[in-house]
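Handing you a structure now.
One protein chain omitted, others in place.
Which chain is which? They are A and B, in the order written, and residues in each are numbered from 1.
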Amino acid sequence: MRHAFSVRIGPVGFRIGSDWRAPIAVLDTLYRDYPKPHDDIPDFTVRLFARRPWRRFVRPSVEIGGDFMLPEAAPLPLRQGLLAAEMAMNLQMALGARRHLLLHASAVERDGRALLMTGISGAGKSTLATLLAANGWRFMGDEFALLDTATGLIHAFPRLISLKNEAIAAAEAAWPDARMGPLLRATPKGDIRHMVPDARAIATMDTPATPALLLFPRYGFDAETRPVPPAEAFVRMTQASTNYVALGEAGFRALTGLIADVPCIAIDYPDGASAIEQVEALWAAL
Amino acid sequence: MHQTIFHGPPENGLFVAPLDEFTAVYHRASGITHLLTEPAPQILAMLGKGALSLDALLDRLARDYDLTDGTREALAARLDELIESGLIESGLIESEPVERT
Partner (left out) sequence: MGRAVTDARLLADALADPASVVGLDADGWTTLLAMARAEQLIGTLAMRVEGLPLPNAVRAILADARAAAEHGRRAALWEAEMARRALSAVDCPVILLKGTAFVAAGLSAGQGRSIGDLDILVPRASIDKVEAALLAAGWEWVKPDPYDDAYYRRWMHELPPLIHRERDRMIDVHHTILPLTARITPDADALIAGSVVLENGLRTLCPNGMLVHAAAHLFADGDLAGGMRNLWDIRCLVEEFGIDGLQTEAKHHGLSREVTRSLRLVDAVFGAGKATGIDGLYIRRITARDGWGRPIRPLTRLAFYVRSHWLRMPPAMLVRHLWTKWRKL
């Protein structure tokens, strides 16, 4: 392919090919401090391509392809090429990753222990992770946390943080010096802006952590915390994991082990400041 | 005369993780994870030691476990659910011993 880029994020290496220079240029800039794939051999290949040769120039729209593909995925306009690349990387992970159990959760670390936050889009896991990282926690990832089925440790996967709508302003306020990608208006999920994780997150991406607390956050409610019963937590986590089934026995052992070892707590929070307070209190009580 | 007996996976054919009133059960032959409530895990534990008829199963469950839902009809319904999920199978055997000459 005409233009290519490669990067390693935590244990996973990607190669991205593109029919256009622009998305590659943006990726090169934002991921400039990240390492390259181990042995220069990526784990996954992603392709950003034009469906027909003339669509490279006329109403250019980016189709997503790669080792693992969804035939019904809709293309994006070229100006949202960065979003296409990030979605394509997510797709490779969701459909193809099997070295770790993928948890749809954000993760931050302190003193070698990991705090996991899981929930549907909009529950606030990206924003919370960003705010906590601004308060001294080490950022491990906002989209996927990788659970090593052999060791039970959480491995960092610090991709560009995908901030949506109101979360953009909140993150910019917490991280005024952060490097940001372009503001992408009117994507299928609203306004999106990507933020580069801080230098510490990138430098320590290969250091795993022991999971210590699993939170199910809900934004926009009066502050409250309550335990989540183990079976409910287990079911929610299997639904939140795209490769639980594919991992078979190892996945079962790892997930039941996680639920057994780690307190599972639902927190409702009205705003970021309150959330941080609740989190710190729960952490201190461990 | 024929009798229906029920077969389940051997003991090492399942990984069992009690959670709360639910138990997560991983069925190795299928790779499917099931979430079960009593008496299903207990039924599987019994059948893991050998195939049993409905009455034998009812008897042993009453003896070894303190189960609340103890009627024959209720047990038959649970067994049907387990068959549909693929965890157990039913089969027919001769219930009279064969005459030896």
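The rule we apply is simple: a residue touches a chain if its C-beta (ideal position, glycine included) is under 8 Å from a C-beta of that chain, and two chains touch if they have at least 3 such contacts.
This one's a predicted model, so the numbers in the text were calculated from it and none came from an experiment.
**Q** Can you name the residues of subunit A that touch the chain not displayed here?
**A** On the subunit A side, contact with the omitted chain comes from 1, 13, 15, 17, 37-43, 45, 47, 49, 65-67, 98-99, 246-248.
**Q** Counting contacts across the full complex, list the positions on subunit B that touch the omitted chain.
**A** Given the touch definition above, subunit B has residues 29-32, 84-86, 89 touching the missing chain.
The working rule: only the chains that are shown with their structure count from here on.
**Q** Could you please state the distance in Å, as a whole number, between where the Cα atoms of subunit A are centred and where those of subunit B are centred?
**A** Computed value for the inter-centroid distance: 42 Å.
**Q** List the residues on subunit A that touch subunit B in their complex, please.
**A** Touch list, subunit A to subunit B: 229-231, 234-235, 238, 244-245, 248-249, 252-253, 256, 259-260.
**Q** Taking the touch rule as given, give the residues of subunit B at its contact with subunit A in the complex, in rising order.
**A** Contact set of subunit B toward subunit A: 15, 17, 19-22, 24, 26, 28, 31, 33, 35.
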